[in-house]
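With one protein chain withheld, the remaining protein chains of the complex are depicted in position.
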Amino acid sequence: MYAIDHTDLGTPPSDIAKQVTVEIDGLSIAVPEGTSVMRAAALAGTSIPKLCATDSLKAFGSCRLCLVEIEGRRGYPASCTTLVADGMKIRTESDKLSQLRRGVVELYVSEHPLDCDGCPADGHCELQSMAKLHGVTGNVFAKDGRCSERITHESKARVQALMTDDSNPYFSFDPSLCIACSRCVRACDETQGTLALTISGRGLASQVSASAGESFINSECVSCGACVEACPTAALSEKSIAALARPAEKSVTTTCAYCGVGCSLKAEVVDGQVSRMVPNRAGHANQGHACVKGRFAYGYATHPDRIKSPMIRAKITDPWREVSWDEAINHAASEFRRIQSQYGRGAVGGITSSRCTNEEVYLVQKLIRAAFGNNNVDTCARVCHSPTGFGLKQTLGESAGTQTFMSVMKSDVIIVMGANPTDGHPVFASHLKRALRAGAKLIVIDPREIALTRTPHIESAYHLQLRPGTNVSVITALAHVIVTEGLVKEDYVTERCEKEAFEKWRTWVADPRHSPEATEATTGVPAATVRGAARLYASAVNGSIYYGLGVTEHSQGSTTVMGIANLAMATGNIGREGVGVNPLRGQNNVQGSCDMGSFPHEFPGYRHVSDDSTRHLFEGAWGVELSDEPGLRIPNMFEAALDGSFKGMYIQGEDLAQSDPNTHHVVAALSSLECLVVQDIFMCETAKFAHVLLPGSSFLEKDGTFTNAERRISRVRKVMEPLAGLADWEVTQQLANALGYPMNYSHPSQIMDEIAKLTPTFHGVTYDKLDQQGSIQWPCNADAPAGTPTMHIGSFVRGKGKFFVTEYVPTPERVNARFPLLLTTGRVLTQYNVGAQTRRTQNNVWHSQDMVEIHPHDAEVRGIVDGDWIGIASRAGETVLRAEVTERVQPGVIYTTFHFPESGANVVTTDNSDWATNCPEYKVTAVQVVKVERPLDWQVRFRQNRESRLPSRRDVAHETA
Amino acid sequence: MHAEILVRMINQIAEFYGSGAEPETAAKETLSHVQRMWAHRMCRQMVEIGAADPGLSPVARRAVELLVASDAAKRAAG
Partner (left out) sequence: MTSADTAELQAVEAAIARHAHEPGPLIVVLHAVQDALGYIPEHSIRRIAEALNLSRAEVHGVVTFYHYFRTHKPGQRTIQICRAEACQARGCQSLERHAREKLGIDFHETTADGATSLEMVFCMGNCATGPAIRIDGRLYSHVTPERFDALLAHQEDAQ
């Protein structure tokens, strides 16, 4: 069932510019060529009856309900599959049409009894509407009126198959309510691209089947919910609304709080609670689609584990004491001031959250800069895309991706490097799959076989299955081919790039030591594969590159990003649609967090703290003198904590103890602080070392904005009151005031107004404009009042693009006899990062523990079989996980995810990091693997006590969505 | 902060700027990077460690010399 406020226009829009004029029931209307008659009629205000058509899916023409009469044409064509032609005259109503349509509805109702009372779709069911419209109240073919004998065997099979499939935690499938319109099958095909559904059988025995007649949970279904939304009856319906007696009273448009796609969602509300999330069809990033997390896994926001009261304690070994907001905040403020007077102004700092809103991040960094008086502020981008910020700023002039997501539809060769979009950015992956199925070619650069390498109807043209840690070598080899085989777009480079830097780079990269043949032994990628991939990318009309943490989380992360920019510039692939350099930012607001000045060396808008004019601008606005010295990055904060010069931290929505590498080191550092203030929605790992715990607020509990990987600023709108009484920005404001630095915003829009005033790339951003446009891609200012979908058109932000020499430097993390394998990490679809949110939803059904993927060869020599406990030891530490033996990884490489704290993936990761930004090298850890009997004691204890409850409160058991 | 960590970091930076570049240019770019990106206390600690540290690469050593000189000039200017 689609959103309660959606008006379905029947078929998708046409993107042809030319208009044609048609007459519908005497009314003239101009519509784009390629529009269906059904859609044209809808635009003219006439809803033609339909069942198998919906405007998110291509016309199917199966129900035969939408018949019309067209002057000069015989018969009664289906309006969904008939396209408009100039001068066409259409009649949508007549006695004959009514008769035909009623006949069709009668046939449908004969298979689907109108037992509407108590049905979750009552009032919204399209079959119910059609029955009402055509005066059909029951089965006219029942008993004596039966027009065909049901085949006995088909009846038997059918009855057996009519049992409801409740296996998916979020939706159920009741075949007895299915009208076999195929909308679900088509949604899984066209919208999601998974093709998990089919119609099995034929005729009266036609039935929707998940995979090969499997239950939904065991099938290929990824639970995106597109089928549920497309279903016109209650055959597929959300369990969360089945339980409710009444429909939603309102729908609030907001933005997903999971990944960097930033899907626009509508929260439907019943009795002040979210009854379901439906993707916003008008959402530019997601185009009306969502994934299992955004659509279904929002229940964590009302989970009993939510922290509802501020708490303090003197020592981290003491139990927590619940206190009032005033007491907690005043205590935190006085502690920070004490520490500063005792140890110096720079002895405190903070971390902004990449999951909180832009406005909240801005306030935290403002508090640190203006109230603490230093620049010791950092954010989670440190551990993910900080190399993107650095690398793209150096080469192109702006720390952000260059395109919109939909640009991929115009791309004919796509490189996906160090990313797994089907799992990490699922809605973008659906767009990407559409482009690939329309003929675009795919090059995957990844040590592992990701789903995209080979998935129904899609196969990568090249898979460069490199050894972890050799990214720069591969990128350079690709560039070598492009330069030495004359594939450089000389005109583009001459016009748009710095000549000297380019010539220096060209000479350097042409050296035979960078050739695919010379680097094959290091990278493990056959030379022919590199050459083929390079030629394919360079010869594309529109070549695009998408990359993720498999590029950035390396000791040469920044270097690889610059290498990627080099490739794109050399082949003329920046500055229009269909091309570009596209970092797939992880968190819902990590882009925004970086934009808002979360880095220790940059103010909002990526301006260096030593830049006098910028600093004076902020000093004028904020009313205090500001430091011109770069502050500490997160790893530096740990170092400084351990050597006693850093004693206080204010951490908002970031679980360092779980997400940062080398856990022992992080824990030691956190334990040495005198005042750790954690502001979070749950008692996270980091909070176990805190002295003050301030309840955070979820995205449902506040107003604000998030910025996704497209630089798209979208509204977050409050659906319910903050559970603990204050939104995150209000907490920060109170803390600032308690520190003696006045802040008195009454609404986040005022904070955005201030940001806009002080940041050139945001000058034109206001909440009013966001309401009008739906979203804005920065830069948005006088030069681009409506925002900037595609960057670097005509020229780069830095003027001329700059090529950088990217010499391969092997990581210090070497394999040897003691640690002969390389561990790399990644994500799965159903869990999100450290799992704080998704572990508190029913997504655990799909992924309830992290596993280690190990190649059969490596498993065999160690006597390991599927499901065995295996010990993974590195130079930093050890942990134990279950094994999954698979050929998705290559020999010598193992792979795991990090969604559960008891997995201890970061116990083994090292403190190697990117040379430019200190982004940790999560992706390359030398390890040894042995079969063991059981997990380590701390893991066993942990799993038993997962999500430790508050000592002073036990909430009533709560049904998560 | 441990000296060896800072030395390692500046060596890595110097290695990047050093590829295909004149050593003096590389040292200057290393200096510029460190001054823009490192927290001040880290720069000061690097000055204390000094250019004589045996773990420094040639380009990194030159960069530290320039850093020491720059720091001294700043102090002199008050």
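Just so it is clear, A and B label the chains in written order, and each chain counts residues from 1 on its own.
Criterion: contacts are C-beta pairs under 8 Å (C-beta built on N, C-alpha and C of every residue); 3 or more make two chains touch, one makes a residue touch a chain.
Quantities reported herein were computed from a predicted structural model and do not represent experimental measurements.
Undergrad: Could you run through the displayed chains and say which ones the absent chain touches?
TA: Counted over the whole complex, the chain not pictured touches A.
Undergrad: If the hidden chain were put back, which of A:Arg73, A:Lys96, A:Arg202 or A:His664 would touch it?
TA: For the chain that is not drawn, the touching residue is A:Arg202.
Undergrad: For the chain left out of this view, which of A:Ile24, A:Cys178, A:Ala210 or A:Ala400 touches it?
TA: For the chain that is not drawn, the touching residue is A:Ala210.
Undergrad: Tell me which residue among A:Lys96, A:Arg345 or A:His457 touches the hidden chain in the full complex.
TA: In the complete complex, the chain left out is touched by residue A:His457.
Undergrad: Using the document's definition of touch, tell me which of A:Ser219, A:Thr422, A:Gln733 or A:Thr897 contacts the absent chain.
TA: A:Ser219
Undergrad: Spell out, residue by residue, where the missing chain touches subunit A.
TA: 151-153, 185, 188, 194-202, 209-214, 219-220, 454-459
Following the convention adopted for this analysis, only the chains that are shown with their structure count from here on.
Undergrad: I'd like to verify one number: the distance from the centre of subunit A to the centre of subunit B, where each centre is the average of its C-alpha atoms, in whole angstrom.
TA: Roughly 39 Å separates the two chain centres.
Undergrad: Give the list of subunit A residues in touch with subunit B in this complex.
TA: Residues in contact with subunit B: 346, 375-376, 504, 508, 555, 558-559, 600-601, 608, 610, 629-633, 636, 639-640, 643, 645, 805-807, 809, 812, 915-918.
Undergrad: Which of the residues in subunit B come into contact with subunit A in the complex?
TA: Touch residues, subunit B against subunit A: 1-2, 5, 8-9, 12-13, 15-16, 19-21, 33, 36-42.
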